[in-house]
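For reference, the structure is listed below as structure tokens.
Apart from one protein chain that is not included, each protein chain of the complex appears where it belongs.
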Amino acid sequence: MEIQTPSLPSDRVALPNQGIWRRLPTLGMAIGVVGLLLTGLLGKGHPADALHSYLVAFLFFLSLGLGGLFFVVIQFLVRAGWSVTIRRLAEHVMATLPLFALLFIPIALGIHEIYHWTHADAVAHDPILQHKAPYLDAGLFHLRAIVYFVIWSAIGLYYWRTSRRQDEIGEASITRRLQNLSPLAIILYGLSQTLAAFDWLMSLDPHWFSTIFGVYFFAGSVVGILAVLILLALSLQRAGALHELVTWEHYHDLGKLLFGFTVFWAYIAFSQFMLIWYANIPEETEFFAARWNTGWKSTSIALALGHFVLPFFVLLLRDVKRQRLGLMVVSIWLLAMHYLDLYWLVMPNLHHDGPALALADVTSLIGVGGLFLAVLTRLMAKGALVPMKDPRLAESLLFENA
Amino acid sequence: MSKQPWGILAEFHTPEQLWKACERVRDAGFTHWDAHTPFPIHGLERAMGLKRSWVSMVVLVLGLGGAAAGMGLQWWASTQAYPLVVSGKPLFSWPAFVPIMFECGVMGGAAGAFLGFLGLSKLPQHHHPLFNSKRFERFSDDRFFLSIESTDPEFDPEGTAWLLRSQGADHVEVVEA
Partner (left out) sequence: MAEAQSTLEVSEPVDLDPIERRPDLIEGNPSFHDITEAVARPLEWKAPLGWYLFLAFSLSLLGLLGVSLAWLIWEGTGIWGNNVPVAWGWPIVNFVFWVGIGHAGTLISAVLFLFRQRWRTSINRTAEAMTLFAVACALIFPAIHTGRPWLDYWMFPVPNQMSLWPQFRSPLMWDIFAVNIYGTVSLIFWYLGLIPDLATMRDRSTTVLKQRIYGLFSLGWRGSHRQWLHYERAYLLLAGLATPLVLSVHSVVSFDFATSQLPGWHTTIFPPYFVAGAIFSGLAMVITLMVICRVVFKMEHIVNMLHFDRMAKLILATGTIVGYAYATEFFVAWYSGNIYEFFAFKNRALGPFAWAYWTMITCNVVIPQVFWFKKARRSIAVLFVVSIFVNIGMWFERFVIVVTSLHRDFMPSSWDYFTPTFWDIATFLGSFGLFFTLFTLFVRFVPMVAIAEVKGVLPQAHVHHHNPIVHGSQGGRGQ
């Protein structure tokens, strides 16, 4: 069944020709490769330092891809109409996921430098680690990583491809198929993302455990993708694309979601902290003790204020959500806080006394970020920035906040 | 003895007619007038030229006030009025005080929303001249009304009635005070 959709001017749905957009695929690649090479050089003497920095950068951009996957699949799951004109941007972010399978290689190789449980001598003297050995095992760790990347890449690429196919043939059945697959996709995503968070973040401190940890990582990644979607749409519009396709109504809604997930993140973070603080059981409290009774205390406070209190009050204001500068500042700020969150999760494992900024933090961020942007813009250059034949396109264009 | 009537009431059949009439009345410069509908018509405030409601401000102030009061009460009771160490925790155990602070904030905000709504819409009101009209009873069923008060500077009994009739009102009547 073919569906009548409004016809969109082609200059509005294509990646802008002027500005940096067309140069980013090569430029980003160059910067990325240089960044990664520099990180490699910096890691020559002490690989553990560089690998920890790299892990933070890797997880930061990976979480954006995963957030994008969640955003896209949930739109199909709930059959959302309002979000159609911004969904393609999330689809592009999600389609970068296979890149991270490649970027995982340094971590897979450097596992011994990052994860304490890989040290056979440590395990030999530690009954708890011996108990966990059936799960925390290097071979299984790698196998699980492969499974995660297969799941994410399969979902990401399938949705990206199929959605783009609809631009050409305009079949409504495509939407129906993607809707029908969405429950399965969201379940696979939920399980794999939880275990990945356990594997790559929680097992940094192999004695520590928290059942909510998968949800915590999820909350942060959704904050990340919403900020990225706002920034992508704003900067594309500045360059002349998406004119009148993404309206203030869409930004307003993205802003509301950003507010909602900032609060959700705080709710999950507070639940985890308060329950562990309250019961005060040594093997759990050590996680917060390492981040409070040390030089990390100020970082912890900054995270609570910057990731929740400040954006909470700013995003409460309606005008901020309907205004370019306000949205831009809040989104950049929250992305920075999302990075800080991951930094705060990873780094106390390396620097026990307090944060110690390193050049490798910057180079790895530039390295992974450059490649991420290069792949993202390369994907964006292929075809439309909006699902042009989505049956719900009209609903999205006419969408108004109540 | 002729008493000044309260105003004029026009009855419409559909939301569209009312909408157009509202735009017309707004453009004619009336200020003391209102629309009465069985359900809220989305966006009618634009046709009427009304500003956004500021119930939000009441909610914000009372919400923050409630949260502060909740935290204050716990701080005062636990450190001043009855300091007692429980399970080795500090007297001012802020993480344990967050849930009640939050609940009190929501309570304040909800009270603000309700009282703000009542205050700004001048309710509860014992009686209103509009209830003198028998036809007006259908505002809560299936009819759409537009009322213009005689206190409006633009009001003129015949001209205003004509204006409303010209907008397709089914019925126009004078409402006694």
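Lettered A and B in written order, each chain numbered from 1.
As a working rule, a residue touches a chain if its C-beta (ideal position, glycine included) is under 8 Å from a C-beta of that chain, and two chains touch if they have at least 3 such contacts.
This is a predicted model, so every value here is computed, not measured.
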Considering the complete complex, which visible chains touch the unshown chain? A, B
Absent-chain contact - pick from A:V33, A:A48, A:A101 or A:I212: A:I212
Among B:A21, B:C104 or B:I148, exactly one should touch the missing chain; which is it? B:C104
Missing-chain contacts on chain A, rising order, are 3, 6, 8, 78-79, 81-82, 127-128, 131-132, 135, 172, 175-176, 179, 183, 187, 190-191, 194, 198, 207, 209-215, 244-245, 247-249, 263, 267-268, 271-272, 274-276, 278-279, 281, 283, 319, 322-324, 391-392, 394-395, 397-398, 400-402
Counting contacts across the full complex, list the positions on chain B that touch the omitted chain. 14-16, 19, 34-46, 48, 50, 52-53, 55-56, 59, 63, 70, 73-74, 77-78, 81-82, 84, 86-87, 89, 93, 96-97, 99-100, 102-104, 106-107, 109-111, 113-114, 116-118, 120-121, 123-128, 130-131, 136-142
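Throughout what follows, only the chains that are shown with their structure count from here on.
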Interfacial residue positions of chain A with respect to chain B in the complex: 270, 273-274, 277-278, 280, 316, 402
Chain B contacts chain A in the complex at 42, 60, 88, 95-96, 98
